[in-house]
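One structure is given here, and the rest of the page talks about it.
A protein chain is absent from this complex, but the other protein chains hold their places.
And then chain A:
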Amino acid sequence: MMASSYNAKEEDGPNSGASNNGGAGVVKSKKPDNTAFKQQRLPAWQPILTAGTVLPAFFVIGLIFIPIGIGLFVSSNNIKEFEIDYTGVDLNNPCYNCAKNFSWNSTTPCLCSVPFTLEQPFESNVFMYYGLSNFYQNHRRYVKSRDDSQLNGDQSALKNPSKECEPYRTSEGQPIAPCGAIANSLFNDTLELYYIDSNGTKNTIPLVKKGIAWWTDKHVKFRNPGGNNNLTVAFQGTSKPVNWRKPVYELDPSDPENNGFINEDFIVWMRTAALPTFRKLYRIIQKKSSTTPTLPSGKYILDITYNYPVLSFDGRKRMILSTISWMGGKNPFLGIAYITVGSICFFLGVVLLIIHHKYDTRNNSPDIPN
């Protein structure tokens, strides 16, 4: 756009005249076009920011932010959340022994059950999370250690996983499926929740394990090689990740729609968390009827099949029960932040108003002539 016409002369060198020998051609004036653009006179908005001009903005921001903040704060407060740490660091924790004696090689699962009490009933759908702390799923090498093609059902990638998966690429000469460190460190505790009703009976709370992964992940990004049928055949010639107890096609043998790579627990795990303290959706407790709460207040027992070691790196494991609102999970920060920023804006607006009255009037007269 710009560099086209500035150098009529300088690049041609000294013998430029050789080309223009004497035609009495049309005399073209070199006069520049008198257009607004070329003369830099385009109609322009000149935002000279003064106290007078910005103070309405401050008030408006204040007036918008404070209600939003209040709304956020209220809705965040309405969210019920319960969290229980079952890592087993303390001696009195039921899972202390399991944590203490953990070994990848043990064949017998270690079981422990953690009792807890919900003070308030959880009304709507309840989401059950497992939470890990100090688990750096966002470590650069860890994040890379996967093969998306393999997970997408690519046959060649299945047999020959990407180099990024090293050192979890092959095991005993066979390609690992799914390869990589992420898959290898799949969270494999099993959580079961029981409600202890008034008469002491243990009622199993139905946990829905489908619908916890993103739709796009489940249907687009993750695919089993050669369809969902006969996964055993499809995964033949591959090896299970070293830390796994069972191969990928046995993750959920009951439901072929939730087995292999499209196992939702697996998918959820594969979406690496952004921060070292994170939670991942484990199950959904669906609301049964409009009258009874999903989780009534009372005593509960959480049964854990303790398979996942975190103590070595000072990690923590939690189980979280939470309802959600339109803005996600419980988080008072946003509400408070909105209210704070809104108030600051409002306050600054007032300050600017004072300044405007004190100084700005004088400044209006010698305005820049346009």
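Just so it is clear, contacts are C-beta pairs under 8 Å (C-beta built on N, C-alpha and C of every residue); 3 or more make two chains touch, one makes a residue touch a chain; residues count from 1.
Convention: contacts and distances are computed from a predicted model.
> Look at the options "DNA-directed RNA polymerase subunit", "Eukaryotic translation initiation factor 6", "Fructose-bisphosphate aldolase" or "Phospholipid-transporting ATPase" and return the one that UniProt uses as the protein name of the missing chain.
"Phospholipid-transporting ATPase"
> Among A:139, A:210 or A:288, which residue is in touch with the absent chain?
Of all options in A:139, A:210 or A:288, contact with the hidden chain holds for A:139.
> Would you indicate which residue among A:70, A:84 or A:337 is in contact with the undisplayed chain?
A:337
> For the chain not shown, which residue from A:273, A:301 or A:350 touches it across the whole complex?
Candidates A:273, A:301 or A:350; residue touching the omitted chain: A:273.
> Against the chain that's been left off, what residues of chain A make contact? List them.
2-3, 5-7, 9-19, 21-25, 27-34, 38-40, 42-55, 57, 61, 65, 68, 72, 129, 131, 135-149, 152, 154, 162, 164, 167-168, 181, 185, 214-217, 220-221, 271-281, 308-310, 312-315, 326-329, 331, 333-334, 337-338, 341, 344-345, 348, 352, 355-356, 359-360, 363, 366, 368-370
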